[in-house]
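In this view, the complex is presented without one of its protein chains, the others remaining in place.
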Amino acid sequence: MNQVAEAPDIHQVIKETVGSPFTDKPKISTRNVDVFYDDKQAIFDVSLDIGNHEVIALIGPSGCGKSTYLRCLNRMNDTIQSCRVTGEFRLDEEDIYARGMDPVLLRARIGMVFQKPNPFPKSIYDNVAYGPKLHGLAGNRAELDEIVVSSLQKAGLYEEVKDRLNASGTGLSGGQQQRLCIARTIAVSPEVILMDEPASALDPIATATIEELIDELRQNYTIVIVTHSMQQAARVSQRTAYFHLGKLVEVGDTNQIFTNPQHQLTENYITGRFG
Amino acid sequence: MDTDLNLTPHISNRFNEELEEVRNLALNMGGLVEKQVSDGLKALLKAKSKLGEKVASSDYKVNAMEVDIDEQCTLILARRQPAASDLRLVISIIKTITDLERIGDEAEQLGIYAIKLADDNIKPSQFVELRHLGEHVKGMLHDALDAFARMDVDAALETIESSTILKEEYDAISRQLILQMMEDPRQIKNALRVHWCARSLERIGDHSENICEYVVYLVKGRDVRHVSLDEMKAELEI
Partner (left out) sequence: MSKQMNTTEQVRRSLKKRHRQEQRFILMGKLAVLSGFLFLAFLLADITIKAWPAFQQTWIQLDVAFDPQTLGVEAAADEAALKKGNYRGVLKKSLSAIFPDVSARRDKKALLKLISSGAEYQIRDTLLAAPEMLGTTQQMWVLADDDVDSFIKEPKLRELPQDDRRIKDNQVAWLAQLSEQGRIESQWNWAFLTSGDSREPEQAGIAGALRGTMLTILVVLAMSFPLGLAAAVYLEEFAPQNRWTDLIEINVNNLAAVPSIVFGLLGLAVFISFFGVPRSAPLVGGMVLTLMTLPTIIIASRASLKSVPPSIRDAALALGASKVQTVFQHVVPLAMPGILTGTIIGMAQALGETAPLLMIGMVAFIVDIPQGITDSATVLPVQIYLWADSPERAFMAKTSAAIIVLLLFLVTMNLLAVVLRKRFERKW
């Protein structure tokens, strides 16, 4: 609304990211990221490291660019014609936006779970088997079965669906669908999982299940989660990054961010004040 | 956020009001406790057993307030899930009122001893040492509550600093009372009573110091309990 009027002001307030955006041996490191939709800049000079096997939460008001930043990491923004991304992105020292980097390969290494559960209108089995089949991860049917079962188990869904693997994935409850999507993602054995508000469409019980799952997945995967729920960020993540109008305002230890944030804007956001 | 506590209004007006309300209640409770301490001290030093009775019988008010504020804080935690400064405010209040309630208990003790000493016709002139200690403790409590009301870290640190003097005074009284007891074993009973009062006052000073530490936590987000003053200052970069 009054974004235009506020813009110069905000550049004054957010001179640079406070807290600790950088880590030793990051899984993904991003530097000086700018993202534009046509002429409209959505991300301003964001530099952030994502540590190995950590859950990092991206929080901030709607439209502050969390999803945009997240989608840069697996190049999902490539599919948006008007979107232009600059800056440095590295996954284990490899340039994500290098010419030689195939988005298909990249997305096999960096999986993504979306806000709205989006299973394919196929059977539960086919949903999970799709990725491995696509990338030829299973040599034969038995191997594929094994991948499907273990992925469903890791996603904590197997017990609930083991008798109806051939039933449609869309017939599950919202929470189950979301876990199916997570199972589908981990079936490809990615190194990083991006989650864009994965529990925002779910009830508290389903949300708790997903959060529990995220905590378990941390053992094997690096997880970047965008969330609207501050409590959720506080519960599941080790680090939290606060975005505001396309800028990265503050990054820090989650415990510290939620008890004693350094930046006034962070404080205002997490305490629900006018910012 | 580096220098001062954030008091811009919340988006939820009701939340503003709720926080404001518990804060005011806590300050009221502080006022009441301060009055109890000062009355208890007065009863003791002026040998007024009536006033002592009043103090001893008013402690229930303090207790009731503690319960009330506790409940309100619990509701805020459940309903609002406060974070950052709001969270620290609620936590500080919960802790502060616990200390205030203890101070209330000590004031009650003062009242009770005031009655006992007055009834035994012990002249206050026999324990003038307490006057000094009492004034000092009263001052500390007042300063602590003031720092809490104004969220003034500097004042809180000053108050914490002044507690060393309190310790010294208490030690001096103790030594003096031991001397008295050795000189005149018949005075042991009264000397012990006086010592208990000194002990209560010293406890009140401790609780006041705690309140000051909560003020530091509330404003700075740092836990400065069980830390020496120099370390405290170093950490707060003052």
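Per-chain residue numbering starts at 1, and chain names A and B are given in the order in which the chains are listed.
The rule we apply is simple: a residue touches a chain if its C-beta (ideal position, glycine included) is under 8 Å from a C-beta of that chain, and two chains touch if they have at least 3 such contacts.
Since the model is a prediction, treat every value here as computed from it, not as a measurement.
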What are the shown chains that the omitted chain is in contact with?
A
Pick from A:K66, A:K154, A:R184 or A:R235: which residue touches the chain that isn't shown?
A:R184
Just to verify: which one of A:M112, A:L144, A:L172 or A:V236 makes contact with the chain not shown?
A:M112
Out of A:M76, A:L91, A:I124 or A:L202, the sole contact with the unshown chain comes from A:M76
At which residues does subunit A meet the chain that is not included here?
74, 76, 79, 81, 104-105, 107-108, 111-112, 114, 116, 118-121, 130-131, 134-135, 168, 170, 181, 184-185, 188
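Here, only the chains that are shown with their structure count from here on.
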Computed distance of Cα centres, subunit B from subunit A, in Å
49
For the complex, give me every residue of subunit B touching subunit A.
1-2, 6, 8-12, 15, 81-88, 220-222
Under the definition above, what is the set of subunit A residues touching subunit B in their complex?
230-231, 234, 258-264, 266-268, 270-274
